[in-house]
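What follows is a short report on a single structure.
The complex is shown incomplete by one protein chain, all other protein chains being positioned as in the whole.
Order of writing sets the chain letters: A, B and C. Residues in each chain are counted from 1.
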Amino acid sequence: LQKSVVKDIGLAEAGEKRIEWARRHMPVLESIKEEFESTKPLKGARVAACLHVTVETANLITALVAGGAQVALTGSNPLSTQDDVAAALAARGLHVYAFRGENEKEYYDCIKKALEISPNVTLDDGADTIAIVHKEYPELADKMFGGCEETTTGVVRLRAMADDGALRYPVIAVNDAETKMMFDNRYGTGQSTAHGIMNATNFLFAGKTVVVVGYGWCGRGFAMRAHGLGANIIVVEIEPRKALEAAMDGYRVMPMSEAAPLGDLFVTLTGDINVIREEHFLLMKDQSILANSGHFNVEIDIPALERLAATKTEAKENVTEYRLKDGRRLYLLAEGRLINLAAAFGHPPEVMDMSFANQALSVKYIVENGRRLDRCVHPVPVEIDRRVAELKLASMGIRVERLTPEQYKYLHSWQMGT
Amino acid sequence: LQKSVVKDIGLAEAGEKRIEWARRHMPVLESIKEEFESTKPLKGARVAACLHVTVETANLITALVAGGAQVALTGSNPLSTQDDVAAALAARGLHVYAFRGENEKEYYDCIKKALEISPNVTLDDGADTIAIVHKEYPELADKMFGGCEETTTGVVRLRAMADDGALRYPVIAVNDAETKMMFDNRYGTGQSTAHGIMNATNFLFAGKTVVVVGYGWCGRGFAMRAHGLGANIIVVEIEPRKALEAAMDGYRVMPMSEAAPLGDLFVTLTGDINVIREEHFLLMKDQSILANSGHFNVEIDIPALERLAATKTEAKENVTEYRLKDGRRLYLLAEGRLINLAAAFGHPPEVMDMSFANQALSVKYIVENGRRLDRCVHPVPVEIDRRVAELKLASMGIRVERLTPEQYKYLHSWQMGT
Amino acid sequence: LQKSVVKDIGLAEAGEKRIEWARRHMPVLESIKEEFESTKPLKGARVAACLHVTVETANLITALVAGGAQVALTGSNPLSTQDDVAAALAARGLHVYAFRGENEKEYYDCIKKALEISPNVTLDDGADTIAIVHKEYPELADKMFGGCEETTTGVVRLRAMADDGALRYPVIAVNDAETKMMFDNRYGTGQSTAHGIMNATNFLFAGKTVVVVGYGWCGRGFAMRAHGLGANIIVVEIEPRKALEAAMDGYRVMPMSEAAPLGDLFVTLTGDINVIREEHFLLMKDQSILANSGHFNVEIDIPALERLAATKTEAKENVTEYRLKDGRRLYLLAEGRLINLAAAFGHPPEVMDMSFANQALSVKYIVENGRRLDRCVHPVPVEIDRRVAELKLASMGIRVERLTPEQYKYLHSWQMGT
Partner (left out) sequence: LQKSVVKDIGLAEAGEKRIEWARRHMPVLESIKEEFESTKPLKGARVAACLHVTVETANLITALVAGGAQVALTGSNPLSTQDDVAAALAARGLHVYAFRGENEKEYYDCIKKALEISPNVTLDDGADTIAIVHKEYPELADKMFGGCEETTTGVVRLRAMADDGALRYPVIAVNDAETKMMFDNRYGTGQSTAHGIMNATNFLFAGKTVVVVGYGWCGRGFAMRAHGLGANIIVVEIEPRKALEAAMDGYRVMPMSEAAPLGDLFVTLTGDINVIREEHFLLMKDQSILANSGHFNVEIDIPALERLAATKTEAKENVTEYRLKDGRRLYLLAEGRLINLAAAFGHPPEVMDMSFANQALSVKYIVENGRRLDRCVHPVPVEIDRRVAELKLASMGIRVERLTPEQYKYLHSWQMGT
């Protein structure tokens, strides 16, 4: 068993420095780690974790190890691994198989290496490990306590598996915890997507028309931030209630075919495929910018762009220029991969603190209860969700109001009226 | 059977004019009314509706009558009835029992009059009719198709009844439809609460500290609007996840005891009792303003205010000045009743359009399916919810994006990965 | 000399109550009034004041009288007089010539009555008094200490007079004080224009397209508030730098001919004539709403609307429906007069506090210095402007940072560098 595959173990010290910086901004996870250290609730757990290998993830892994788990870590996106972080964890003696710039084969080889520890828990960010276990390692599936899934994309995929009767072990939809979804997907994706775009392009948001494709929590978050930076927002959405909400929030709402000629910047956050495609590229203005902040690099139809382009050049780091036959230039950022991870640092540690606190407590829940759970997608228990919020508020120095006994009674009675 | 009890039938013409104005801004309800007119789905329904008697409600009643129902209407709050509207409906020959300024006995007498039509459907805005039916007219309860409830407050009350096993007929929680809750409670309450406060006080929001008590959809909506008008917002909330959301939205969050000395204006939107009380009044600045936008006038502890006051005077219409013994003056708006209805026109017709479209379609659903439903609180069927959104978008001239077959397939498959 | 012309002296008590309410929210003017009471700096001054007769104006007049001035008050707009306020002042024995609904002759007759006190100071809100004095009472002009002008519109007019060499006495452009222009024109007009529109129509701003015509301080203020209430904003502007600022603020910017078919609501705040006219009416959507918040009712070309209309009816109070020959309905609010005064209460007292503190101190300045000033438009002395800000901050309980001696020196030196 090869202990680790990383780009350059010499980056370990730089990585540790950055991990420490993140640790200081993840007080909730830190308090859970301290509890884990004394109670060792994860003893006997073998965790295959396929996550973006970032400073925040390093702190989750640290907490799991503190709780007694054995962990093998792989990257959940070929472009998102921070090599210094991978090096730091490898230098600690952990199983790490991840480097920035993996090709597709290397990506899956890394996951398979992680499976050599015979995991009984899987952690996913896009459901790739669980999919491979089901397709190629069914014998592992039957011994699993369960899994955790971090993303909207992955949860959609797992629900489809469960609906097909194909899911062979229980999974906690960590993504759907309120303290995950509404914070990480909204505030985290919102800011970090804008950050990645600034890094790649030094784009001034003020005065620009930004087309936000998808108005789920991620799309809402990015629209809110792009608007807060001075852009004029257009939302493209398929669900009528979300579309209506976008309109009520003061944004223009229209189909992509109408938005295409209007945007200066297009950002996809849908979890769906080919939401910007040939028919749309043909309508865009010269120098339009295209970025994706959804999980997979399938939201922008890159093969179509390749077909349409007369020339393709690297305009600058993370910016590929596609010059169409009529001379118009479209700029694709980070090859259509998650812009916040490819061109910035992913979510700030403050939001990953909550997401990973949910992860850590969900792993504990699975280890303790997984054998008794149905083979479907389960929500994060509300006690965990609420506890994460309470710990976070405490770390921010915020106290909430408390119910009086009279109020408690009032809320649970139906006899009193006007 | 006394056909109607209204303040002044002579106001009917003015009422009709305003009803017509609202009608023009309720295109979804209008299209449902047209459908009802030709299909008469409510034939045989006898509806006791206890709602704020406003121009928007008049259009709901018109739609129900167009669908074949017999309707008896009462007000759902002693201060919210628009007397010209009540007059207009009475002049059309409908059963209307409502006038502005009812005392408590008159309020309940009106409801009881409405029950004389032997209703088989109840519509409530705060669950008062259903509570009376259960407490005093159990024989009516057993013949009901079902009920609809419009407010958060009422739904909380009905869930408590159902949990006690006390609910004797099924109820649709119209409040919880996304196209109701997220729009009416947020955008409607948000704007109209600010409007009522402006009307009562001509208060400049810019530069003021506004304490928003409760961060549910109503509280979020009002916080958003008060902030949009230039105020600095403090949120008081008991649920940790909502408190955390408020903090992430950029607001200060603290217990009421800390907020009390900081606010210029306090607005309650909790559905709970005595959220501002003696201990808080004692901490407030001179000339603090107190308003309620929750359903019942119990959120501010008015009896405590009466006890504390050395003098009580009407500073101006809708503003009662309580001068405390130390000379500080606290201003209570509209006797603590729903400020948006007492001092403004309630929700704008555009949002009531969606709420009442849900009501109208839910009444149809109850008439058609009520006998088969369990005796508990049911959600609005998602098809109704989505249809309301689609009709609304169409009325606004907004088209949404459509899924391609490829996209539909992708979203329902789990085989494709990174 | 007829002492007063008001609608109904019986309204005096109600007026006093409202004046008192405003007084409590005008702490800066109140502290100036107290100073005036003891120092009597306006002794010998005879002031002809042509202002919107509102509760705030009543407090200005009170302060001037406290300072020793004799005052005659007229309304500065035929629709803006609050009759209870006029009654209250008349009942105190003041010269008041104002009632809501004056026709054009009555309007000018009132001004002429006020001139019977042989004023040596004029206060204007739109420059009407000063224009009449110049045109019809030149003998008065030569004895004047000077005048004050409250509005952008009036200042533009007076600068044109001065450029023509026609101005016969010095005028202070109170409008241009920072503590007037940036607060009253922006925060005051912003909120109160939205308030007037809500009162006239119960219009929901969220989800609507609002066309703001003019992006000066008033236009900026209303755009900010309409946006803060959830509307999507389009700005129409002629000055390229302001147009660019609007674009950078995230709004769409375009000529009126492009905006006309897009808006749900059009609001003019330009100080110019016929900014919405026949060519634009012909392009508008059915049920478009038209309102003016500029000083004069000439910004919307009402004669053109009258010509185009097949029918004209009062849809409700303050809403005139013009039905065009093709069936489209355009709604004109408050006959195109200042919507915030015609349908709401004008600026909240908190901003008028600053504007009128500038007025009161400028009157004192004129009485003391007018004879020595050139016959042109003068800025408010910066000491007055800054003093108003300091008094206001103190009244809000806000302390500002103070320069250290080292910092003062640094800011006045040029020797120190990188």
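Just so we're on the same page, contacts are C-beta pairs under 8 Å (C-beta built on N, C-alpha and C of every residue); 3 or more make two chains touch, one makes a residue touch a chain.
The structure presented is a predicted model; accordingly, all values stated were derived computationally and were not measured.
Colleague: Using the touch definition up top, pick the residue from A:Gly154, A:Gly271 or A:Pro349 that touches the left-out chain.
Modeller: A:Pro349
Colleague: Could you tell me which of C:Arg157, C:His227, C:Lys316 or C:Lys364 touches the chain that is not displayed?
Modeller: Spelled out, the listed residue whose C-beta touches the missing chain is C:Arg157.
Colleague: Which of C:Leu42, C:Ala114, C:Ala127 or C:Met144 sits in contact with the chain that's absent?
Modeller: C:Ala127
Colleague: For subunit A, which residues touch the unseen chain?
Modeller: Touching the chain left out of view, subunit A contributes residues 17-18, 20-22, 24, 187-188, 190-191, 195, 198-199, 201-207, 224-225, 227-230, 287, 315-316, 319, 344-345, 348-351, 396.
Colleague: Which parts of subunit C are in contact with the chain that was left out?
Modeller: On the subunit C side, contact with the omitted chain comes from 76-78, 104, 107, 126-128, 131, 156-158, 160-161, 164, 166, 178-179, 182-183, 187, 236-241, 243-245, 247-248, 253-256, 258, 271-275, 296, 298, 385-386, 389-390, 392-393, 396, 398-404, 406-407, 410-418.
Colleague: May I ask you to list the residues on subunit B that touch the chain which is not drawn?
Modeller: 206-207, 227, 230-232, 244, 247-252
The criterion applied here is as follows: only the chains that are shown with their structure count from here on.
Colleague: Where centres are the averaged C-alpha coordinates, which chain has the largest centre distance to subunit C?
Modeller: Here the answer is chain A, farthest from subunit C.
Colleague: Quick check on this structure: which chain has its C-alpha centroid closest to the centroid of all protein C-alpha atoms?
Modeller: Centre-most chain by C-alpha means: B.
Colleague: Would you mind pulling out the distance in Å between where the CA atoms of subunit B average out and where those of subunit C do?
Modeller: 37
Colleague: Send over the residues of subunit B in touch with two or more other chains.
Modeller: 187, 396
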